[in-house]
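Left out: one protein chain. Kept in place: all the others.
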Amino acid sequence: MILTLAVIFPLSSAFVIPLLHLYGSRGLRLFLPIMGLGAFVLTLAAAASGFGDYALAFFGGWPARLGVVFVADGLSSVFLALAAFGCGASFLYFYEQMGTGPWRFYVIFFLLQASMNGVLLTGDLFNMFVFYEIFSLAAYLLVSYSLTWQAVEAGLKYLVMGTVGAFFILLGAAYAFIATKTLNMAALAASFPQMPKATLIVIAACMVVGFSLKAGAFPFHFWLPDAHSSAITAVSALLSGVVVKVSIYSLIRVSLLFFGDALPSVFDVITVLGVLSLLGGHLMASRQQDIKRLLAYSTVAQIGYIMIGVGMGTATGIAAAVFHSFNHMLMKSGLFITAGRLAEEIKTRNIQDMKGLYYHRRGMVLAFTVLAAAIVGVPPLNGFMSKWYLVVASVEKRSFLAALALVFGTVISASYYIRVLSVFYTPGEGFSEHESRRPVLAIAALFSACCVVLGLLPFFTPIWELFVEVGSKALNTKDYIAAVLLK
Amino acid sequence: MIKISYATAIFVFCIGLYTILSKRNLFKTVIGLTIMESGALMLIVTAGYVHGGVPPLIPMEGQAVNPLPHAFTLTAIVIGASDVALALALVIKVHRRYKTVDLDKIRGLKE
Amino acid sequence: MGLLLLCLGIGWWLWKGVAAMEDPEFIIGPAAYYIINTAEETGAANIVAAILFDYRGIDTLGEASVIYTTVCGVAMLFSKSKYKRSSAGLSFIARRGVSFLVPFLLLYGSTIILMGHMTPGGGFQGGAVFATVTILLCIVFGSSFEMSRIKPKTKETIESLGGLFFVFLGGVGLLAGAGFLANTAAGFPRGQVGNFLSAGAIPLLNIAVGMKVGAGLSTIFYSMVRVLELEFGEQMSEVEGNDKN
Amino acid sequence: MRAMAFGDPVSMVFVASATVLSLAVLLYNEWYFEGKERKTFRFLTVGCWIASLGALFAQDWLVFVIFVELVSLTLWRMIAFADPKAALIYLLAQLGAAGIMLIGVAGVSLETGSLAMGPVPPEWRWFLLFGLGIKTAFPGLHFWLPKAHGAAPTPASALLSGFAVKLGVYGIARLGTFASAPELLIIGSAMALFGVSMALMQHDAKRLLAYHTVSQLGYVVSALGVGTLLGVAGALYHSLAHALFKGLLFLSVGRLEKAYGTKDLRRFGGRAAWEMPYTFIVFIVGALAISGFPGMSGFVSKVLIKEALMEKGMYPAYWALQVASIGTVISFCKLGYYGFLSGSKEGEGRMAREGFVCFRDFSGLLGMVFLAAGTIFLGLGAGAATSFFGFSASGFFARSDVFSSLFIVFLGAGIFYLAKGFLASGFKGALTLEALLSEALQILASVRSALVKMHSGSLRFYLALAVFAALAILCYLAR
Partner (left out) sequence: MTAFFAFVCVFLALTALVASEAEEVLSAVISLSVFGVLMAMVFVILQAPDVALTQAVINSGLVTSFFLVAYSQTQKPNLLEQKQDIGDGQ
């Protein structure tokens, strides 16, 4: 019941907004926060329901084998929580900045949130493709929302590459359907090992290419820096923090369920993509002059970290990847919100012109520093802990290339983040002296506080065992198949 | 019969991919998207075809064709159509700024 | 030349993937169940409509919201353009001929929607026919005429109402405790297979989707065509001439 | 993860050295800095002290790596005051070292199931050794040390060579089992010789001291390599003594630098001995200690190390250390002579009065006197100190040890006196590691520019690359 509502409530609020705008625009100012809050609470509820045991929701009363089924297990509940916080923060930021003027933005925002919950919950391959299409279209539109020529060009390039990626996923789903004549993921997972090897290869390649193209892994990442840097602040925080993670979730779900034992070499491909994105992202980020492009390339690199975790294919690997996705959402959304707000206030995005910003906007720059320290991997913060678990996972699989890449990535990311921070802290010419408005500071402060808390948590509470348990549950497909099909 | 349609579907998919890669005109890219999408559709529909099949309507005489891919293709066609509509809207906007639809001139956002 | 090789390489791998599978003699998987039980479980004669609106209803809701996103997006992209000038209509003969044809087109579209659960057709196809009707009006009579007949406000209302109607029908299933978009399980009358009032909620869902797709696609076309400017000079006078009669 | 517990004798030694040194540096800061800088440096020094205490009390490798990174962060902040670029290189080297140690620690936690500090299975020992090597500036990995010391303000470099480098030694001590580790011996003696030879070539006082840190650590590492209780005791004693007298030397050079505004030996005033008598006296104490003059802490620890080496019959290492200590004596005579005694043309004009007007001037000297007293106490009270380690080296002041170290000191002074002209100029060293490093950076820069050219903005190229990657994946999966 909760799972269906988590998708249907934001969807229906997206349908309601035009009516409110046309016939009762006074009500819009009241309804929007309610809808935003409702979507946030319902997504968290769906996450909570799925954490302990499998939570199922059958559509139309049909059993899993016939109709579509929503499955919430440990893996999807962590990503649901991630989506809830990310969307909540961006919604708050945009609502505080623009109010209810651009009501069409909210329609697309709620559609994006609904379809994201749909992808994270669905247990059916074609249904995942449909929801995937919705949130991709919504993402293309949000990127080109500001209608500046950069945003429109970035939106078009994102659309063309994203659609090519979507067609590869459609092809993969089609091949899976041809071989087994069913599209329910559990039924597919059961019948994948008996499939001829040639088809298996095609499905694996299509799925990996499609999802890593959407996630922005290295050879396919070219749209990401343009899209994330030319979008408005709320959207780039949303894209980098949350939208990219949903593709990672689908990659994890598909590669674990289908290719866990049928085609283990898929995980080596994912690791190689991860290492490539890590090196490429950091190298490109180290020469950027525009702060938002720097953060966008840093996202490509962090996606590389996550894919290395996934590529290990072990319980600790998946746990490290999931933990790092959550951390990265906190860090990157916070960084984009603070950097974006600073860039908007001083009307320039060039790092060199931001000299001496610390002495004029102390709160925002402090939050930026904590978040940057976290993303580089300075010990007490959560970035370090997730990097530590990634190293443990890669050492467990004896893949030293990945471990050394992680270390190399830390070193390079330290070099360019410190370059930015040193510009902030050198005393420079006077900007207009004023502190950003309350809510934005609150969001930034909340995110940096979460970074510190999550960094220290693994020392005092068994939070890491929780994640390893999520990873191991995601790994054993037999349990998933039994839970979905037999009930 | 089924193998021929599979071959055509894959060939059409490759033509679409080739159009996107090789042509410099933005409209040709969007045309390539449509062609690629139609290739994928044809692949899904032929997945459900059974020799000597009959359309899946209740008063069926003989073995009916598998109706499941038809539902997916319906959805995929409409998804493709909305993709193309959005792509064309963005193409118009890009044309407004660059005054051209030549892809090699639309390189404002570099490294 | 290299690009051709790339694509053919992909094509060769795809062909190897497909060639490895033998042709099916009979239907396996859930489709076999659908073919046997659609008649008595959903009462719809058209199995594809039954799958679309009953067995896998959430897919269609997703589908409708894909169109809804595109419509809202395209309207957003063009909402800031200031130029609302009417596009030139066609000659008198074309106008008279089309005005004769439009009612039949509307009739055809509505039959596709309403008979969706018996004959091939349904919400999407019917909605698309309605959209072609509005496009026809827009081209033949000029966009200002079409705007006067069907205001963008009404189109948006129809679209949103369609979506809400769909979600409401689904909610009925949810309230009846049989899961979202439940058809006969939620108490919708199944009726006799083959006649008009049958197949529970499927015709209603068809209407909802028809409203949504029809209004949506015409809004897309309208917001794209609206900013079409006039050729300077000769066409200007011709437009005034047409509008008088 | 049982993280914190009171350390055993090994960590107590390092805790003592850390506390003494940071106290001295705190006092010295009062004099060295003015205004806002003083406040931040006070805060940074205390932070560095606390972080190193955390590292020394850590009972498990992960917490140790975390606190070591925090120490290098605070030191980076200190160095960044003077020269951000050198500070960045320092921090990147430390982060890389910590990363590689992390890999080793991950391996350890996998093999032994627990993260407890202690002997490490041989397979992962190399990772940890590599990481700790960067920290203790093994010969190949020391590229950051001279640059960091050259640029850092004096208190920072005192802290840096005082106990930041010592944490690496502490790690190696924790790492070592009681079996003799031949690789440590080789590395130790190589470090000793390399450090001294490079120091002789320097004409910048701080870089000279930096290379001496490398060579003194060579002593400690080779002592650890011996593997016997005596070896470990010698190593610990020497690292404690080294922390004190190296800190003392750095602070005194710092006073020279502040007074004469330059670090270059060739341009000192020449009459510093008369103008700054107290600094000169304290410098002499430090120089004698480092060259192992009997009665100083250096002497005791060197004797311990040499005895340990002789006991296990490792003659090549023994003779390497002997030669290194001769070199040390030569270079400190050079530092003393050019720094304090002989003048040079450019240095004439500057005059420096060492007035004691307010507590601030006084506190600068107080810190150094504090360290000098510590060195002397460690030297004379050797009997009490060694009992602390649980064994009694009775005949400590055996005549043979006294004579051999006296002989080394006078031999070194003699050689210096003869080759004074040759050493004065100090030519640029031969193969500096910086060339190698910039070579690696060159490759990185070319890879990066190739990447930048790839992001040409043309959509067709992006898609072509995506399809090519898809094809590559297909071929890989199908092999």
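Going in written order, the chains are labelled A, B, C and D, and every chain counts its residues from 1.
Assume contacts are C-beta pairs under 8 Å (C-beta built on N, C-alpha and C of every residue); 3 or more make two chains touch, one makes a residue touch a chain.
It should be emphasised that the depicted structure is a prediction, and the values quoted were computed from it without experimental measurement.
Annotation for chain C: contacts to the undisplayed chain at residues 46, 48-49, 80-83, 112, 120-122, 124-125, 128-129, 131-132, 135, 217, 220-221, 224-225, 227-232. Listed for chain B, the residues touching the missing chain in the whole complex are 1, 4-5, 7-8, 11-12, 15-16, 18-19, 23, 25, 27-28, 30-32, 34-35, 38, 41-42, 45-46, 48-49, 53-57, 65, 69-70, 73-74, 77-78, 80-81, 84-85, 88-89, 91-93, 95-97, 101.
The working rule: only the chains that are shown with their structure count from here on.
In terms of C-beta pairs in contact, the better-connected of the chain pairs A-C and C-D is A-C.
Mean C-alpha position of chain C lies 75 Å from that of chain D. Between chain B and chain C the centroid-to-centroid distance comes to 18 Å (mean Cα coordinates, whole Å). In chain D, the residues that reach two or more other chains under the touch definition are 452, 455, 459, 463-464, 467-468, 470, 474, 478. Residue numbers of chain C whose C-beta contacts span two or more other chains: 3, 6-7, 10, 13-14, 18-19, 24, 27, 29-31, 34, 56, 59, 62-63, 66, 69-70, 73, 77.
If each chain is drawn as a node and touching chains are joined, the picture has every node linked to every other. Those residues of chain D that touch chain C in the shared complex are 464, 467-468, 470-471, 474, 478.
The part of chain A that touches chain C in the complex is made up of residues 1, 4, 7-8, 11-12, 14-16, 18-19, 22, 57-62, 65-68, 104-105, 107-108, 111, 114-115, 118, 124, 126-127, 130-131, 133-134, 137-138, 140-141, 144-145, 147, 171, 175, 178-182, 184, 187, 196-199, 201-203, 205. Within the complex formed with chain A, the chain D residues making contact are 1, 3, 62, 65-67, 69-70, 73, 80, 84, 88, 91-92, 95-96, 99-100, 102-103, 106-107, 109-110, 444, 447-448, 451-452, 455, 459, 462-463, 465-466, 468-470, 473-474, 476-478.
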